[in-house]
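Of the protein chains in this complex, all but one are displayed in their positions.
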Amino acid sequence: MGVEELVESLGNQVLTTTLGKVVGWGRGNSVWPAQFGLACCAIEMIATATAGVDIARFGSEAMRASPRQADLMIVSGRVSQKMAPVLRTVYDQMPEPKWVISMGACASTGGVFNNYALLQGVDKIVPVDVYIPGCPPRPEDLLNALMILQERIKAQGIKGPQ
Amino acid sequence: MIAENLVVERGVSAGDAWVTVEPENIRAALQSLKDGGYRMLVFLTCVDHLADSSRTWPARYELVYQLRNLDTKELVRVRAFVDSDPPHIDSVHDLFPPANWDERETYDLFGIVFTDHPELTRILMPDDWVGHPLRRDYPVGGEVVEFSEEHAMWQTAPDEA
Amino acid sequence: MSTEGLTITKTGEQGAFGGELLTVNFGPHHPSTHGVLRLIVDLDGEQIRRVKPVIGYLHTGIEKQMEALRWQQGVVVTDRHDYLSPPINNLAYALAVEKLMGVDVPPRANALRVIMSELTRLSSHLVWMGTSGLELGAMSMLMYCFRERDTILDMNEEISGFRMHTSYIRPGGVFADATPRFFEMLDAFIREMPGHIDEYEDLLTMNPIWRSRTIGVGRLSPEDAKVLGATGPMLRGSGVEWDLRKSMPYSGYENYDFEVATSNDCDCYGRYLVRIKEMREAVKILRQAVDKMPDGPINVDDRKMLPPPREELETSMEAVIHHFKLFTEGYSVPPGDVYVAVESGRGENGCYIVSDGTHKPRRVKFRSASFANLQALERMSLNHMVADMIAIIGTADAVLGDVDR
Partner (left out) sequence: MLETYVPVLIFVLIVLGLLGALVTLSFVLGPSKPHKTKLAPYESGIIPDTPAQRRLTVRFYLTAMLFIIFDVEAIFFYPWAVLMRQLGWFGLIEMLVFIGILFIALAYIWRKGGLDWE
């Protein structure tokens, strides 16, 4: 149920650009991240949420503890083999539309630890929208990634991430 | 303070005093050390001497118990060499409560079975993990990195280590 | 890869107040577990009857990784296992390697190491106080504490070029000499920090909510603390005066005078007071370290261990040979095993190294303070309310990277 099914059924001729812009603007400027702090990048994520480098200017300071109220998952830290199913479960329990930022080298590619214990990149189990290099990346890098994600959300309009 | 008949060998390595003990009477040795004032178990771990050419080792697995005397500030390291399959030794969790998790971790990463440990299950690895990662014949794993001969060596189990 | 292998108590045992025991999963994805700690808690109404910590959700195989890295590369990994006090882990590793090699670092390197360790202890306590305060309702604590932490991270960046994982302390000395600007920032920081600590104390120490949430919560008697192998503020909070910097001094701590912060409250409030006092002592040590900063080299001049300075490479041939050998094969440490313990923000973080003479360590074991402190969790939280569990997890200050290694 939803407008986008209606739009697809009409073969996309119907003009939904203005509505899409408004929806994209609304979603983009209030991206609520789910607290998925794992390791060192989580400390930098907390530092981003504090007054020094204020993530509240981008509408994302409400770091929701439960995935039900979150629409962005910032995977900040290294994902171990034991944590992978938990990460997938939390990702599944987030309502659509949802996005994923893979913060730091460990989340993106396994980083310094290329061994048996780590998942070599979180994109093996969840679709990732924005990768951030760095170990840990500076808080400003996280804001930069958030701004890139906001442009992408605004461009997606009603349909959200495919 | 440790009964002489238990000690197989005694020495100092880089400033740390160590004592080698037979695995059968590890409990007696630790009990006598504990009565002698070494009440704190700093850590307990295992070292795998597979294909270790630097010195001759009586057995493959060397269990290391590091004890500390809080009053006299001394440290002593008790070592026991174990080599059966599966390697097993008595548990000392009732003498030193911190040993409970240390033994579970040593079992998890090395496969050393500690007899009559209350709950000898994996503590760090997922429960259905196969193999004991910190053994020398367990490859480092991870993904193969192109153009890095270092990493190719990690993939294969180090036969000559 | 199912995680349901755990035996969660399915029996509906009778509780004390007529209800049944409810098994609650303080799972890995929880805002107040200071990382990915999972606690399976049996609740009788609001009271805790059984706690079963499940760890391993951040196991990174650091000890296996170090067996595959050369001696000088290990510093990169030791930074990241206790990510709240990276230089202190490096210090443990560096001291252990130097003890095996039988080399001593010059006094200036020792002083720089003490400065970096105390700055790290401050930043680690600031993160602890910010997050623990946030969990017990003091939202503003997070903003205040992370403001000071950012100034410390700026200093880290000034001296080593990296905010958190500085890799500054290496076997054989330190990465680079401290720049004059670093000393200016350090002087300004030392002048202001006691004032900031007074701010924290005004916020929390006499705060009725904070006191009612922490006094009498998480009681740990001195005997229990010693028997359970707890170290650091967990031990000193129960009145046991044991601080490695004082009792087994390393890298020059014996010529700084500071007191060991202890408190006899044996509960969360006592541990909070210990950490506040430790922050004040850390500033005192920093003051003395800056005043008595000796001159001289910052590295051991053993060419086998450290690369020669760059300008020498044009002139002398054997400098090039040393440089080439170091960066292709690395140096080898004489066979032997050694254990060195240092005092981190959480307790005794030690490094046990076994070397078999090759250019890679045979076994590196990190004695992690949070691993032992976490075992005291069950004894501290029996028959407490669920809400007190948050304060108890906070006071244990367990960093899960340090626990799972």
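Every chain is named by a letter (A, B and C) in the order it is written, and numbering of its residues begins at 1.
The rule is short, and it goes like this: a contact is a pair of C-beta atoms (placed from the backbone, for glycine too) under 8 Å apart; a residue touches a chain by one contact, two chains touch by 3 or more.
Since we're looking at a predicted model, the values are computed, not measured.
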item	value
Contact list for the unshown chain, restricted to visible chains	A, C
Hidden-chain contact residue, picked from the options C:22, C:76 or C:203	C:22
Residue, one of A:23, A:126 or A:142, that touches the chain absent here	A:23
Absent-chain contact - pick from A:63, A:86, A:112 or A:153	A:86
Touching residues (missing chain, whole complex) on subunit A	1-4, 23, 66-68, 86-87, 89-90, 92-97, 158-160
Absent-chain interface as seen on subunit C, which is shown	3-4, 8-10, 12, 15, 17-30, 38, 44-47, 385
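The criterion applied here is as follows: only the chains that are shown with their structure count from here on.
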item	value
Most distant chain from subunit C by Cα centroid	A
Where subunit B and subunit C are represented by their mean Cα positions, the distance between them in whole Å	24
Approximate Å spacing (C-alpha centroids) for the pair subunit A, subunit C	30
Contacts with two or more other chains, residues of subunit C listed in rising order	1-3, 56, 59, 61, 64-65, 68, 404
Interface hub residues of subunit B, defined as touching at least two other chains	124-126, 133, 138, 140-141, 154
Subunit B-touching residues of subunit A, taken from the complex the two chains share	81-82, 110, 113-118, 120
Residues on subunit C engaged by subunit B in the complex (per definition of touch)	1-3, 5-6, 55-56, 59, 61, 63-65, 67-68, 99-100, 102, 226-229, 240, 242, 247-248, 335-339, 341, 348, 350, 352, 354-358, 362-363, 365, 367, 371-372, 375, 404-405
Partner subunit C, residues of subunit B touching it in the complex	13-16, 18, 39-43, 45, 47-49, 52-55, 64, 66, 70, 73, 75, 77, 96-98, 100-102, 109, 122-128, 133-134, 138, 140-141, 150, 154
